[in-house]
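With one protein chain held back, the other chains of the complex are shown just where they sit.
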Amino acid sequence: MTDSIPTTITPSPGTPGEGGGEGSPLLTPRAASPKFSFPYWHELILILLTIALFLFARSKDPTFLNASVQSELSTHVWELALLALPMTLIIITAGIDLSVGSIMALAAVILGLSYEHHVPIALACLCALLTATAAGALNGFFISRIKVHPLIVTLATLSAYRGIAEGISKAKPVSSFPESFAFFGQGTIAHIPFPALLFFLFALITFIVLARTPFGRFLYAIGFNPTASRFSGIPVARIKFLLYTLSGTIAGIASILFVSRRNTAKADVGLGLELDVITAVVLGGTSIFGGRGNIPGTLLGILLIHETREFVSWHYQNDELIPLVLGALLILSVLFNSLLTPKRR
Amino acid sequence: MTVLPYGVEQRRGIPMRRLLAHRELAVALILAITVIAVSIINHDFLSLGNFRDILIKVAPSAIVGCGLTFVILTGEIDISVGSLMGFLAVLLGLLTSPDYAHLPVSLSILIVLAAGTFIGFINGLLITFGRVPSIIMTLGMLTALRGATKVLIRVYANDRWIGNLPDTLRFLGTGSILGVPVSVLTALIILILCALAAAYTPLGRRIYAVGSNTHAATLAGLSPNRIKLFAFTLTGFLTAIATMVSVPQLSVIDSDIGVGFELLVVTAVVVGGTSISGGKGTILGTLLGVILLGTVRTVLTFLKLGTDATYWERAIQGGFILLAVLADQLAKRDRSEDE
Partner (left out) sequence: MSSDPLVQIRNISKSFGGVHALSGVSFPIQKAEIHALCGENGAGKSTLIKILSGSVTPDTGEILIGGQPLTTGAVRASEQAGIAVIHQESVAFPHLSAFDNIFVGREPKRFGKFFLDRPRMRRETRALLERLGESFDPRKPLADLTVAQRQMVGIARALSQDCRLLIMDEPTASLSSRETQVLFRIIRQLQSDGVSILYVSHRLDEVFELSQNVTIFRDGKHVSTTPTNQLTTETLIKQMVGRDLLEADSSFSDSASGALSTPPLLQVRNLTRLGTFENISLDVHAGEIVGLSGLVGAGRSELARAIFGADAYDGGSILVKGSPLPPHSIHAAIEAGLALVPEDRQHLGLVLPMSVGANLSMTVLHSLTSAGMTSGRKEAPIVRQLMADLQVKAASPKVAANTLSGGNQQKLVLGKWLATKPRILILDEPTRGVDVGAKAEFHRLIRNLAAQGVAVLVISSDLPEILALSHRILVMRQGQLAGELPRERATQESILSLAIPGGAAA
C-alpha cells in the first residue's frame, strides 16, 4: 500500500498574490443560503428604502435634503449610532444588551454629581467612564461566568442601573457645566462635529475588527455555535465578558457626549434608547439568533432610522408618528427576512 | 451526549439548595421576612388599609403576569404589554368620555377587549407562522403602539389629557364588591382560573410540554405554533382586562400609561421562578413575584427613610432578579457546560 497522503501541514511558501489578493472575503463567514447566491440583498433593500425615502422627501419638501438642514438634524443621532456598534457585535454572538440606556443614565449622574462635588471635569468624565465600564463588566460577569441568559441579566440591570442613578441623584438634574466641556457634544474639528468624528473612527475600528480579524470571525462562530467554538479553543466566556464590558464603556462615552450636548445630567438620560439601538441593528440585517450581521448593515440601519425619524418630524411636525413608523419598519423587515429564508434553526 | 446525573444524587445536597430550588417557597420567605421586619419598625404597615392599597397596586401586574407566565413557559417573551396597556387606556378613554365619542360603557369595553385580544393575536401570528423572533416582534409592537397611542391623543384629543370618565367605568377602577375592590376581585378570579388551567387542563399541560421540549411535543402530536398563538392572544386579552380595572382609578388618561410596565411584569414572572427558556414555572410563583416587587415602594415609604428613599425602588427591583438568577445557579448541581 502506498501512502500518498501527507499529513503534516506545511504552509506552502510564497506564491504571492495567489489567494492573497482577495483577502479574507475568500473565507467570509456569510454563508450564502442556497436560494440566493447574492449575499447582500438585505443591504440592497435598505439602500433602496433609503433612496426611496430621500426621493419622497424631495418631492414633499426639498429643503429637507439641504446640507445645512441635514447637518443640524444629525446632532441627535450620534449616541444611538455609537451604541449600535457594540450592540451589533453582541447580537452577532446571539446575545443582547438591554441595559445600555440605563448605563448612560448612571454615567451621566456620576458625572454630574462628581462635578457638583468639585471634582475637576476631566476627572469627573473619567469617573463616569469607569462606572459605565464596571456596569458593563458586571453584565459580562453574570453572562459569561454565572451563565445567565443575557436577556435576563440586562433586563435586571436595566432596572437596577437606572434605579441607582435615580437613587443617588434623587432624580434631580445637574447643569451648568464649564464651557470647555461643551466641546465633546457641540465642538467641531475641521467643521465636522466631534461626536461624528468619534463615531466614524469607532465605526471604522469596529468594521475592521469584525470583518478582518480573528476576533471578528470568532464572534460569528460563537453566534452560530458556542459549543463548537469552545471546542475549537476559542475563549468564548472571555470574549463575551469583553463584549459586554466594551458595551458599557461605549455607553459611558455616549453619556458624556449627551450630557455635554444638553448641558444637563439627569437620571432620565437614555431612557428607552436601548430599543432604538436594537431596532437599528436588527433593521441593519443582524440576526437576533446570532451569526449574521455586519457593520455596513448597521450603518444603513442607523441611517434609515435616523432619516425616517427626522423627516417625519421635519415635514409632518409630528413626533408621535415616528415610533409607529419605526415599529412597523422593524417588524416588516424581519418578517420579510424570515419569510424569504428557509426555516430557522 | 450529556449523561444526566441520577435523580437520587440530584436531590442530595444542603437544605439551602433545596429551598432555593423551590422558588415559590424562597420568594414567600423573603416576602414574609420583609413584612415582619417592616411591621416591627413601623406598626402602621400591618394596617388593613395598607394591605388593601398594595393589593390594588399589584392587581394589574398580576392579571397580565398570568398571560405572560404562559408565554414565557412556552419559551417565548412578550415585551409589548406596557404599551398595549397605554394604547388601550387611551382607546378606552376616547370611547367612553362624554368629551369625545361617548359610546355606552359596555360597548366600549367590548371594543377594548377585542382590540387587546386582536393585537395579542397579531403578535402570536407573526411570531409563530411568520417566524419573527418574539423579542423582535414585541419590541416592534412596543414601539409602534407607543406611537399609535400618541397619534390617537393628538388626532382625537388635541394633545390634551382625557378626563371626565363616566361613573360606570370609574366603578371598575375604584368600586368594591362586598368590600373587595373590583380590580383585586378580578385579579383573584383570573389567577385562580389560570392556575387551574395550568394544572388541570390538557391545554395547560401542553403549554408546559411545548416549553419543556418543543421537539418531543411535536413528536407527541402537539402543535407548538397553535399553543404559542394561544398564549400570546391570551396575554393581549388579559392586558385589556388589566387596563379596564386599573385605568379608571386615574383622574385623567395621558399617553404615558404603562411605560415600563412590561419590564415590571417580566421581572415579576422571572423572580417568581418561571424559567426564561420555558417549561418551568407556576402562576403562584408569578403572584408572589408580583407582590414582592409591588411591595418595594410601600416598604421604602414605611421605613421612614425620608421621601428620597423611594427613588431606589427600581434599583431594588433589578437587584431582586439578579438575586433570583444567582439562587438558580446555586441550586443547580449539574456542572456540564453544554446543553
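Here the chain labels run A and B in written order, and each chain numbers its own residues starting at 1.
Note that in this section a contact is a pair of C-beta atoms (placed from the backbone, for glycine too) under 8 Å apart; a residue touches a chain by one contact, two chains touch by 3 or more.
These numbers were taken from a predicted model, which means no experiment stands behind them.
Touching the missing chain, out of A:F224, A:F241, A:F258 or A:F311, is residue A:F224. Listed residues A:I234, A:I288 or A:I322: the one in touch with the omitted chain is A:I234.
Touching the chain that is not shown, out of B:A115, B:A187, B:A209 or B:I283: B:A209 (per the contact rule at the top). For the chain missing from the display, the contacting residue among B:G279, B:G294 or B:G319 is B:G279, taking the whole complex into account.
Of the residues in subunit B, those that touch the hidden partner chain are 1, 3-11, 200-203, 205-206, 208-209, 211-213, 215-222, 279-280, 335-338.
The set of subunit A residues touching the chain not shown comprises 1, 3, 5-12, 15-16, 18-29, 31-32, 34, 208, 212-214, 217-218, 220-221, 224-225, 227-235, 291.
We adopt the following convention: only the chains that are shown with their structure count from here on.
By the touch rule above, subunit A contacts subunit B in their complex via residues 96, 142, 146-149, 151-153, 155-164, 166-167, 169-171, 227, 230, 275, 278-279, 282, 288-289, 318-328, 330-331, 334-335, 338-339, 343-344. Residues 77, 126, 130-133, 135-137, 139-148, 150-151, 153-154, 263, 266-267, 270, 276-277, 308, 311-322, 325-326, 328-329, 337-338 of subunit B touch subunit A in their complex.
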